[in-house]
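One protein chain omitted, others in place.
Order of writing sets the labels: A, B and C. Residues in every chain begin at 1.
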Amino acid sequence: MHLAVQLTLASLSQQVLVGLAETTTLFIVSSGLSLVLGVLRIPNISHGALYMLGAFLAYSITRMLGGTAAGFFASLLLAPLAVAFISLVVERFLLSRLYERDHLMLLLFTFALALVFNDVVNIVWGAGYRSMQLPSMFQGSFSFSGLFLPRYSLFLLCVGPLVAIGLWFLINRTKIGKISRAAAVHREMVGAVGINVSWVFAAVFMIGCFLAGLGGSLVAPTQSITQGMDASIIIEAFLIVIMGGLGNVWGALLGSLIFGLTDSLGVLIWPQFSIVFPYAAVIVVLLLRPAGLLRSTW
Amino acid sequence: MSEASSSLAYRLRSLRRLETFACLAAVIVLLLLPFVLPDFYVYFAALVLVTGLFATSLNLVLGYGGMYQFHHAVFYGAGAYAFALMLTKAHAPLWLACLCAPLVSAVLGFLIGAICVRLSKLYFGMLQLSLGSLVWAIVYRWYSFTGGDNGINEIPLPNAISSTTGAYYLTAVVVVVCLFLMYRIVNSPFGKIFQAIRDNPQRSEAIGVNIRLHQLKGEVIAAFFAGIAGVLYVVVEGTVVPDMLFWTVSLEVMVMCLLGGWYTFLGPLLGAAVIVGLRTFTGAYTEHWSLILGIILMALILWLPEGVLGLIVKPANSKMELSAETGRK
Amino acid sequence: MLRVEGICKSFDRFNALCGADLHVDSGKIVAVIGPNGAGKSTMFKVITGHWKPDGGRVLFRGEPISSLSPHQICRKGISMAFQIVNIFNRMTVFENVQAAVLSHRRQAGKIFRSASKMAVGQTMEILESVGLRERAGCIAGTLSYGDQKVLEMAIALSTRPKLLILDEPTAGMSPEETAVCTGLIRRLTAENGLTVLFCEHNIELVLSLSDEIMVMQGGKTIIQDIPEAVRQSPAVREAYLGGAP
Partner (left out) sequence: MRKLWALIVCLGIFFCMPFTACFASAAKPIRIGIVDTYSGPASYYSDDVRDAFLMIVDKINSSGGILGHKVQVLTRDDKFRVDLGLSEAKELIMREHVNILMGTINSAVSLAVSDLCKKEKVPFLVTFGKSAKITGADGNHYVFSVDENTAMIGKAAAIALAKKPYTRYWIAGDDYEYGHDLADSLWKNLKKRNPKAVLLGQSWWKLGEPDFTPYISAILAAKPDCLIVATGGPDCVSFLKATKASGLNHKLAVYMHTAAVSIKPLGMDGPQGVLSTDTYYTYFPETAANKKFVAEFEKRYHHEPNAGALAGYLAAVFIQKAYKKAGAINTEKFIDALQGTSVASPVGKVTMRAFDHEVVLPMFVGVTKKEPGFKYLVASDIVTIPGKQIMPSIAGIKAARAKH
């Protein structure tokens, strides 16, 4: 192993910045997964498929609105909403019948959902790949003193904290957040108090899936939108969630930071084997703290 | 009441006798198959047997041990890779490769198991999934050694076992022997205690069982048999690819166990036959295989969580679910 | 035989146990009573090793056991029947008991012997003694609630314990079942020379069965004495009647 690049402060800080932008999408996707896992106790394998669906919907919505910047921003809102609506239908008609089953069944059921979503995408959008453009305001990059940062990465860096703050507000300041936090710890108790847990669950599931759709629509303009783009993100999201502590949204933030930064710094240090770094980080964390970094909700 | 229970015991015993009889018949049918069927179906039968062995080895820990074995394919792939690498890189004699490959799987099972058994249920499964993904990533990346995404082709095998019929007979014999061994294991004290841990880990600890150690042993045994299945896969297909270790394969095999019924011994084999059959033969009619699999799986979970064989064996314990639930409350 | 000295255990900020003491002498039947949430079940789980205490120690025959794991404690000769039914649902009654017997005989690791012929005599003997022989072939999960509790006790007995811990043995039972169960406990202890530690809400049962009674409240021991003395104790009266003189 040799250092391919002279490690300078500049290149290091550049890599950190870029890694943080990558963290944003990881955090958005994995926090949704973590929320669903914590409150509903569903290891939602179809989360990745919903992310993919979000990307495809963002593509279609942007196109329908004429491919303008306004269309892109509209798609950032509408595509996740559409995903959330689909997830609501799925939750009400299918998942709500299965809450009492064990995790294994739920895992397999969501795997089935992922399979179905994949083929639905195949039927609706065709088998090939799609590509959408960044709105012109996000094209190009900023450069200052030898560093460069794509404008869109900067945009992502702004969106990440916004989502985190929104989640914090939702969990700590709203009724639904409080109920769901209680439900995550004592499900029976909340039901006994007379709160309709079923609808709280539906709402939380929708929010979780909204985040998956948001992640998908955020990455849609930067990569080609294809079937199977869910296969790697879902594993990464699960790794992040177990690294952070099952069901802990802040754990998801911490996990995605570790994952995103080891990934981007790994590229700088040992580009040929950079993929190994995040995995290694996960294993080290889990060897030291088998139950994740932060307290899990159960 | 005693009448009822003795008739129940009788029924169980007669069921067991029926099973033995059916097994003998099945072995004879298996031996005669290549004389009746065209080549392709012989190959298909071999593939079903290999996948069935793989699924049964998973069921050893999943159905009988109650462990959330989310990434069993790693051991399957490890066996296959160890076998292929020993033949192509080390030019080892065939018998040695056959012997060592499952041991490599077992060692991997020990390593992964030793890390994972400290945790239980979902954590166990998730950690295993991530460790397995790491193994996959290494296999996929390590070009000079594993051949990367192309896998290993042109594995030198004598014609006697690489021809369709030869591979079939080897597979059939090995699978039957392995199934017999696994049946013995399931019904041994080890297997009984394993089932006890599945039903109630807390209780098992309280009767003096070291459940971590027991689960680790189970993991190693299951990995060993998965490794054998991996070797047979190489014999039947003549190739090894990193796809074998991908996480979706593990879930597909889990679906086989679920479909056949994971509280039954032969369920996974039946599930493997149905899934492999559907996958092979629907290809001629439709490209929407994953949609079909998804719908089958949903229907199973909603209406048939005990699996097909589970449904048939059910009369013996139909009341169980109900009172088990009331008992829990 | 068993000494519990000042054990503490807290969950989050809630102190389930803070300095509970208990001693059980060989051959005695000791009952633990106290209001809900007094820490009875927690103490039992600490004794059997399911939870590690935050402070204090547990001695069994003079040996500290609080750092051991449940299966090691079981090997020392302590066996417990749980409050919530804890049997192996999907296995037959016979297999339930057999598993415990095999584990006790240290045959759990035997992989290539058929279990169906092993330990049959001893298993059937135990089933006979608790009156479940007829049900041997039934799937355990299909038994009636009372029978499941009895089976639970049978499993606990199968490891040949020196000390048997029963966590609310008759909770949820009908009066008839309770009577049967009480008789069973009395007979089994007499036959096997067991030392028994149990907790129970049914005061009549406690008074009729136990040699000594320990009273707990708020995670502390209030008193441990013979039933008559406990009945007279002002401290107990205070605990149960909420400070009335």
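As a working rule, a residue touches a chain if its C-beta (ideal position, glycine included) is under 8 Å from a C-beta of that chain, and two chains touch if they have at least 3 such contacts.
This is a predicted model, so every value here is computed, not measured.
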- Message: For the full complex, can you list every visible chain touched by the one that's not shown?
- Response: A, B
- For the full complex, which residue in A:68, A:196 or A:223 touches the chain that was left out? A:223
- Note on the structure: Per the whole complex, from A:176, A:275 or A:291 the residue touching the absent chain is A:275
- Item | Touch list for chain B against the chain that is not drawn | 38-41, 43, 47, 140-141, 143, 148-151, 153-154, 162, 164, 237-239, 241, 243-244, 273-274, 277, 279-281, 283-284, 287, 289-290, 308, 311-312
- Item | Touching residues (missing chain, whole complex) on chain A | 4-6, 8, 10-11, 14-15, 18-19, 21-22, 25, 122, 127-131, 133-134, 138-141, 148, 150-153, 219, 221-224, 226-229, 231-233, 263-264, 267-268, 271-272, 274-275
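Here is the rule we use: only the chains that are shown with their structure count from here on.
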- Message: Which chain has its C-alpha centroid farthest away from the centroid of chain C?
- Response: A
- Query: From the C-alpha centre of chain A to that of chain C, how far is it in Å?
  - Reply: 48
- Query: Using mean CA coordinates as chain centres, what's the chain B-chain C distance in Å?
  - Reply: 40
- Item | chain A and chain B, separation of their C-alpha mean positions in angstrom | 32
- Message: Quick check on the complex: what are the chain B residues that touch chain A?
- Response: 62, 68, 70, 115, 118-119, 121-123, 125-127, 129-131, 133-134, 137-138, 141, 247-248, 251, 254-255, 258, 288, 290-291, 293-295, 297-298, 301-302, 305
- Can you list the chain C residues touching chain B in their complex? 48, 50, 69-71, 74-75, 79-80, 82, 84-91, 95-96, 98-100, 102-104, 107-116, 118, 134-139, 141-145, 148, 155-156, 158-159
- Query: Which of the residues in chain B end up touching chain C in this complex?
  - Reply: 1-2, 5-6, 8-9, 12, 181, 184-185, 187-193, 195-196, 198-200, 202-211, 214, 217, 221, 263, 316-317, 319-321, 323-324, 326-328
